[in-house]
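Just passing along the structure, written as C-alpha cells.
Every protein chain but one is kept in place in this view of the complex.
And now, subunit A:
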Amino acid sequence: MYSVNYHRATSVADAAKKIKSGDAKYLSGGMTLIPAMKTRLAAPSDLVDLNHIADLKGIKVSGKSITIGAATTHFDVANDEKLKKVCPALSHLASHIGDPAVRHRGTIGGSVANNDPAADYPSALLALGATVVTNKRQIAADKFFKGLFETALKDDEIVTAVTFTAPAKSGYAKFPNPASRYAMTGVFVTKGKDGVRAAVTGAGDDGVFRSKEIEAALTKKFEASALEGVTVPSGSLMGDIHATPEYRANLVVVMAKRAVAAANA
C-alpha cells in the first residue's frame, strides 16, 4: 500500500467537504478499496471514512416502505428482524455476501457505489426498483447502474441510503464463482404492484441488467415451471476462465428458476 491520508468524517456535509483534498476517495466498508490499495492497484492520496456518520447507519421499516442507511453492514441487513419479515430475499442475499468478516465490514452503500459486476446488491436494487439516495438527489436504480464499476454518481457525491417498497414476492439465487465466491451469475426476481422484474448480476459484460426473457416468462406465470425451455441470449454475457457466455446464459435461467421457487416458498 502507498501512504495515504486518512480523514474521519463526522457528518455527510463534513465528508463532502473533506473529499476535496487531493485525489481523495470515500471509504465505506473498504472491502474492495482496501485490498486494491494493498496490492497497489488503487492509490488515492486521501481517504474520507464514512463509517462513523451516525445518520448513514440503520434500517427503517415502515409498513412496506424500507430505508437502509448507506453505511449499514451486510450483517445488519442479513439479521434485521423487521426487514426479514417484509423482504426476506434481501436479507438472504446479504447473508451470502463474502464471508463473516466481509459481512461485518462491508456496507450496502459501498457495494452499490462500487458497482462491481459480480456484486450481489446491484441485482437486488434493480429488481426491487429501488431508489439510491445521495447527498444531492434521488436516483432510480434503473438509471444508477451504468456499466462495469460505473454509476450515475458524480465524483464527490455520497450515497446516503437505499429506499424501496417491499414487493409482494421476491427471491434471490446465485451461483458463486468457485474461486472468488462472488456471484458468477445471480438473479433477483420480484413480483410487485408494477409487475415482475428480474435482474442479473455476475453475468453481463456491461454489468447488472434486467432480463426481458425471464421477465416475460414470469409475467405470464410467476412459477419456476414458466421458465422451462426459456433461453436467454449469450451474446452480451461475460466469458472467462471460469464460465463461458453460454454457460452463464444457462445459469441465468437456472438461477431465475431457483429465485422464483424461493420467492414462492
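What we mean here is this: a residue touches a chain if its C-beta (ideal position, glycine included) is under 8 Å from a C-beta of that chain, and two chains touch if they have at least 3 such contacts; residues count from 1.
Here, contacts and distances are computed from a predicted model.
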When one chain of this assembly is omitted, its UniProt record names it as which of these: "Amino acid/amide ABC transporter membrane protein 2, HAAT family", "Putative cytochrome b561", "Xanthine dehydrogenase family protein molybdopterin-binding subunit" or "Deoxyribose-phosphate aldolase"? "Xanthine dehydrogenase family protein molybdopterin-binding subunit"
Option touching the unshown chain, where A:S180, A:T231 or A:N264 are the choices: A:S180
Residues of subunit A (touch criterion as defined above) contacting the omitted chain: 1-3, 39-40, 175, 178-180, 241-244, 246-247, 250-251, 254
